[in-house]
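Data first, discussion second: the structure below is written as C-alpha cells.
Missing here is one protein chain; the remaining ones are kept as they sit in the complex.
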Amino acid sequence: MATQVAKRVNRGKRIVSHIGLGQMIAKDWKRNKYVYLMLLPVIIYYLVFHYGPMYGVIIAFQDYSITKGVWGSPWIGLENFQQFFSGFHFSRTVINTLAINVIDLLFGFPAPIVLALLINEIHLNPFKRLVQTITYMPHFVSVVVVVGILVDFLARDGVINNVLVVILGISPTAFLQQPEWFRWLFVGSGVWQHIGWGSIIYLAAISAIDPEQYEAAMLDGASRFQQIRHVTLPGIMPTIIILLILRVGNMMTVGYEKILLMYNPMTYETADVISTYVYRQGILQADYSFSAAVGLFNSVINFGLLIFANWFSRRVSETSLW
Amino acid sequence: MNRKITRREFLRYAGLAAGATVLASCGAPPQAPPTQAPPLATAPGAAATQVPTKAAATVPPATQVPAGPEPLTLPIVKQPMTLTYWVETNPNVAAVAKNYNEILCYQELEKRTGIRLDFQQSPVGQGLETFNLMIASQRYPDMIEFGFGGRAGGASTPPGGPAKYLKDGVILRLNDLIDKYAPNFKKVMADHPDWRKQIITDEGDIYGFPFIRGDPFLLTYTGPILRGDWLEKLGLKVPTTLDEWYTVLKAFKEKDPNGNGKADEIPFTPFQNPKYLQGVRGAAAFIGAWGMQVEFYQDKGVVKHGALQPGFKDFLKLFAQWYKEGLIDPDFVTYDRKMLDAKVTGDQLGSLIGNAGSAIGNYMGLMAEKNPKFKLIGAPYPVLKAGQKPTIGQQDFEFQGQVTAISTANKRVVESIKYLDYAYSPEGTMLFNFGVEGVSYKMVDGYPKYTDLVMRSPDKLPVAQAMCKYFRSSFNGPFIQDKRYMEQYYELPEQRDAVKNWVVEKNDTWLPAVTVTQDESKKFATISNDVTTRMDEAIAKIIVGQQSVDSWDQVVQQLRQMGIEDAVKIQQGALDRYNKR
Partner (left out) sequence: MRHKGGFGDLLFGVANTLLMVGLMIVTLYPLLHIAFASVSDPATLMQYRGILLKPLGFTLEAYRRVLDNPMIMIGYRNTLFYVIVGTALNLVMTTLGAYALSRRNLLFKNVIMLMILFTMFFSGGLVPTFLLVGITLNMMDTPWALIVPAAISTYNLIIMRTAFEAVPVALEEAARIDGANDFQILWRVYLPVCLPTLAVMTLFYAVAHWNSFFSAMVYLRSRDLYPLQLVLREILITNSTDVMLTGISQTDAMPIGETIKYATIVVATLPILCVYPFLQRYFVKGVMIGAVKG
C-alpha cells in the first residue's frame, strides 16, 4: 500500500520508493512548510464560504419551504428530479442547451484565440493598443442593450433586411422568428460581444513567450505562419487547454437572461433551454427545490464532463487541471 | 459557481417579475368614503357589529357583545413608540425619497398616532428575494408588507398560500385582534363581505391588513386601443364587433391614414409586455368574444380552460386570416417594448392592447407637440354579433394579495393593530389617498383636488413620482384606494373614457385568488408550464400560417397528454374551497 501511494504521488517521474505514508508526509512538511502556510488562508476561505453552506445541496431532495428552513423541510427524495425529467419538453431543452454549447465551443472558443494571434501580428504599437482597447468594449455593454439593438436590426424592416433587399434583392427574412437561425444568432452575437475580452488572457500568455524562441525560429528561416505554428501556439497551449477543459465543464449551462430576451414562441424548438424552462416554471410557483434539483443535475453532468476532459487531456498532453 | 448563478438570477428575475406585477396594479376605485366622520375624540361604546370570525356561519351579525371593539382614539400611545416595518421599495418612491418616512402621509401619521415606523426597505425590484432571505433568517420585523396572498399562480406565494406563513409561525392570525382593536377595518369588512371573502384563507383566517381597490373604475385599466384620429380621418366609427374591427383594420392598411403616401401602416399588434410571460396573450382581448379566456377561467363555478373549448379554433382561424391579409404586424412575435414605442410614435401602428396610463397617457403626451392630432382612444372589448354586450374584459379583483401582516416577533401587537386600523378610518383613507389638506390637496366643492405641488411639481417630476412624496394611493399599501385619485391621475379625457369603455358589466368569468394545496402545487406547476409552452408555440405558428388551423386538434390532444385536465381539476378544487369561505 505504501508503494501504491508513492506511485500515485510521484506520477511516473521519480523512482518508486518504499517509504511509509507517515514518513512521506513528514518529508513533505519539512520541504513545503511555507507553501502550506500560504495555502492556509486559501483553504480556510473555501472551507468557510463554500463548504460551510454546502449542506444546502439537500434542498434538491426536499420539498423546501422557506418558512421551515433547510432542517425543517420534508424530505421527498428524487421527486423534484422526476418532476423535471417528466416534463413534456424536457429532452428538447437538454438538446438545445447542448447544441448551443457545442456551437459555441466550435466557434466561440477559438475566436478569441485567433484574434489574439492576429493582434499579435500587428507591428504598429499604437494601432495594436487601439485595437485591443476597442474590441473589448462591447463586453461591458449590458446584454439588454445588445439584444435591443439586435432585435431592431434583425426586424423585417430593420437595417439588415434593408441591406439584403437593396443590395442582394432577397426578400426580407424574419431572422428572429426562424428556429434554424436562432442558435447561430445567439452564438454569433456572443462572439461579437466577447471576442475582445476573451482575447486578453491569450494576449497575456503570448507576451510571456521568450522572444529568443522567435529569434531561433527566424534563424531557421521560419515564415510568419510557421512561427505562429511552432512558437506562439505551443507557447500558449497550456492556457488554451486549461480554458478548454473548463469550458467543457460548462456544457450543461446556458444562462437564461440572454435567451429570454432573444427568443419567442416561434423559436422555442431550438431556443428553449433548461434555464429558461426552469425560469418559467419558477414564475408560477417560487419552487426553490425544483430549481435546486435541476441545478444539481446540471452540475453533476458538468462535473462529469470536466473529469472526462481532464482525463483525456492527461493522456494527450502534459497539461491538465490535476 | 455556475449553479449558484442559475438560481440566484432566477430568483432575481422572479423578484423583478413580482415587482413588475405590483407596478402594473395601479388604480382601484376607492370606496366612496363613509360620509359620517366619527369625531377624533372618543365615541364611547361605538358599536360596530360583530362579524363572526369563522366563515362557517353566514354573515348575520352575532349579537353577543361582551365588549365591542374599542373605538380608535388618537394618539394611540402616550410615549412615542417605534415599530419596525418591512416593505419593498416602490420605484417611484425611490426616485423622490430615500426613506418612506420622508413621505408626507407617514410624517403626519406619526404626529397623529405617536407611533413612528422604522422602515426596513428592500432595494427596488428585489422584493421577493430579500423577503425570502428575511424569512429564512428568522429575524422578523414587527410588521411585514408583502404580497402574501398572491393570485393563483402568482410568484410571490409559496405553495400552500398565505396559510403556510400562519401555520409555520411567521405571522399572526388577526381575526380576534381585529374584533377587539380594529373597529374601522371591521366595519369596512362588514360592509363588504365580498372583499372579506377575498382576503381570508380557505380556513377563514385573516392574515394581514389588505390593499383594496373598491371601485370598478380602479379595477380596469387595459383594453383595445386605436388611433382615434385615423378613425376620424377615414370616417369610421369605433368598432364593437369583430366584423367592424376587420373593416377598420382593413381601412387602416389600405387607405393610408398617416398620410405619407406609403403603405407602411400596421393595423394591429397583439404584443403585451412582458413578452416572455405572455407570449401571444394580447390576443386575449379578442377571445372574449367567444365567451372564453385563453387559460383558466370559470363558468358559473365550473373551472374551464380556453384551449379545450371548441371556440378556440374559431379564434385562431380569425387571427390567422387577419395575419394573412396583413392586418397584424408580421413581427409581432419578436416585439419588445422599444419596438412597440417606436411603431406607435413612428405613426405606423393603428391599434394595440394597452393601459390607459402607460399607453394612452404616455404616448399622447409624447406626441402632443409633434402631432397634435394624435389621439388614442379605448374601444370596448369586441363581441361576435352586433347588439351583444361583452362578457369578458380585463378586470382585477379588489384584492390582489398585498397585505401588511403582523409578525410573531412583534411585542406590541395591540398598538400595531390600532396603527394599521387607522388607515381604514375616513381620516386615514383621506390621508393615504390624498395626503394633508392644504398641502397636497384642497377640498373644492367637496371633492379633494390635488394641488399643483402634485400635479405640476416644481421639480418637474412626473405626476406618478410627485404623488409619492405625499401619499400612497399610487402604489399598494394597507388601505383602501379612493377612486378620486385615479380620476385625477388620468388627466386626459381619452384615458377616462377608455376605462369607461373597457368596463364590462357582468364580468364574472375570472378566477379569484384561489389557493392550490401544498401537495398539488408541484404537479400543477409542471403541467401549467408545459401547457403554456406548448400553447404559445402552437398559437404563434398557427397565426403566422406555418401550421394549419386544423393542426390545433393535435395540439389539444398533446395538452391532454400533458395533464391539462388534471390541472383543471386542481383548480376546481381550489375554487370550491374558495367559494365555501
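As written, the chains take the letters A and B, and residue 1 is the first residue of each chain.
One rule holds for everything that comes next: a residue touches a chain if its C-beta (ideal position, glycine included) is under 8 Å from a C-beta of that chain, and two chains touch if they have at least 3 such contacts.
Predicted model, so just to flag it, every value in this text is computed and none were measured.
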item	value
Chains still shown that are in contact with the chain withheld from the display	A, B
Of A:Met38, A:Leu106 or A:Ile170, the residue in touch with the unshown chain	A:Met38
Those residues of chain A which, in the complete complex, touch the missing chain	9, 24-25, 28, 31-32, 34-36, 38-39, 41-43, 45-46, 48-57, 59, 66, 70, 115, 118-123, 127, 129-138, 140-142, 145-146, 149, 152-153, 155, 157-159, 162, 192-193, 195-196, 200-201, 203-212, 214, 218, 222-224, 227, 238-239, 242-243, 246, 249, 288, 292, 296, 299-300, 302-303, 306, 319, 321-322
Chain B, residues in touch with the chain not shown (by the definition above)	1-4, 7-8, 11-12, 19-20, 23, 26, 89, 91-92, 94-95, 98, 120-121, 123-126, 129-130, 132-133, 136-137, 139, 273, 337-338, 341-342, 345-347, 355, 357-358, 360-362, 364-370, 455-457, 460-465, 474, 489-492, 495
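Note that in this section only the chains that are shown with their structure count from here on.
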item	value
Between chain B and chain A, distance of the C-alpha-averaged centres to the nearest whole Å	41
Complex contact set, residues of chain B against chain A	2-3, 5-7, 9-11, 13-14, 17, 128, 132, 135-136, 138, 153, 155-160, 164-165, 168-170, 275-277, 279-280, 330-331, 333-334, 336, 338-339, 342, 518, 521-526, 528-530, 532-534, 536-537, 539-541, 544, 546, 558, 561-562
Chain A residues within the chain B interface of the complex	63, 65-69, 79-80, 83, 86-89, 148, 151-152, 154-157, 174, 176-177, 250, 253, 255-257, 260-261, 263-266, 268-269, 272, 275, 277-288, 290-292, 294-296, 298-299, 302
